[in-house]
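What follows is a set of notes on a single structure, which appears directly below.
The other protein chains are all here in position, but one chain of the complex has been omitted.
Then we have chain A:
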Amino acid sequence: MSAVTTRRVPSAAAGGASPGRPARSRRARVTVAVLFALPALLLLGALVAYPILYSVVRSFFDAGGHRFVGVDNYHELFTDSATQKALRNTAVWVLVVPALLTGVGLVLAVLTEKVRWATAFKVLIFMPMAISFLAAGITFRLVYDQDPHRGVLNAVAVGVHDTVTDSSAYPGARPSGAKALREDKGHGYRTVQDVRPGRSVTLGLVGIPAAKLPSRARPAMDPAAHHATPGTVDGVVYLDFVPGGGGRPGVVDPKESGLPGVKVELTRDGRTVAHTTTAPDGSFRFSGTAPGSYGVRLPAGNFAQPYGGVTWLGPGLITPAIMAAYLWIWTGFSMVLIGAGLAALPRDTLEAARMDGASEFQIFRKVTVPQLAPVLTVVFVTLVINVMKVFDLVYIIAPGPVQQDANVLALQMWLVSFGGGNNQGLGSAIGVVLLLLVMPAMAFNIRRFRRGRS
């Protein structure tokens, strides 16, 4: 990219001094020049320069602008909890985002050099730079939607979660009124009475909509209708509810359905000694059980509410979530700029390093990155300036209740001055602080320009 730099900035001052041109009076030439520059300079003076002075003065007055309050607004800026939060968040943004973006841009720029469809890739990644923060914000509100049936990110999160851990078969189910089961302190439900081998248990559950029954469910096995086997604990887990009414709690009525796929544990002294899963008719059996006193437990996993995904837009993750959206927008900028810098690097050092047998990673670290340092600096500084002023994205993505958690200086400035705060003194002070924060970049620009000319 350095190839594109304006190498020869002509000393334009010599413009009028050439011999042989028609003599014009110096004053006439100055007048013409001023007429050319004046409209722009007037606007800049009235709407940029004057407001800076005004804001500086205004920041020393109170909310209404009637009373001089010295540095009180600046004092409030650094002590008020909302503004402090905004300052802290802005600091986090500045520390994290430019470095991350420069790094990601660098990696992608290097990788794209190795593929044939680099241009298509760059266009795709660069595309979000063209759209508004508002549109990007709406797009990401949709991505982050809490409901896994709407937000694509939570759909992925739930999908991954449910393949790693089994999803529960009967969320929200609870024991029927028969009192055969009781809560087992976070471990699900267990039988109230101890069970001995050779006995059957009847475990009725309710709270499962008939529509949610698995299609393989069959009418429940009735333990009362068969003889128990010695050395065996068996029983049935069933939906203790007759559609249309008429069932008796705790008794398997003819129309009641078994609950297949329920995990059942046999416990002794609180420890699990065996486990099984119910059949389509809800029956289960533990055979070969030694004599003694047991409990039958239906572990909590059977009834857990489904995993709802991550609360991306909650107070904890809101800032990282907004940063990710910002990354989506700005990566193209960083990648394309660094890519252009990369393309302009002299090839001979790279070739020499390759000849010496350096690995691609060594070349990247020891040759490419140091040579790219000027471009990386410019990308980084540009990003710092822009990150300090981030407003729209925070305003759009953060839902009302967590706006304070996501607050940044530029947003706080708006909130304080226009969005209900109506404290123009404090608002001006925040504006002045923002200006002070970008001052180093201003000096950087001016120095670079002067150096470029000499």
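Please note the rule applied: contacts are C-beta pairs under 8 Å (C-beta built on N, C-alpha and C of every residue); 3 or more make two chains touch, one makes a residue touch a chain; residues count from 1.
Convention: contacts and distances are computed from a predicted model.
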Protein name, per the UniProt record, of whichever chain is missing from view ("Phthalate 4,5-dioxygenase", "Carbohydrate ABC transporter membrane protein 2, CUT1 family", "Ger(X)C family spore germination protein" or "VWFA domain-containing protein"): "Carbohydrate ABC transporter membrane protein 2, CUT1 family"
Full-complex contact with the absent chain, from A:His66, A:His149 or A:His227: A:His149
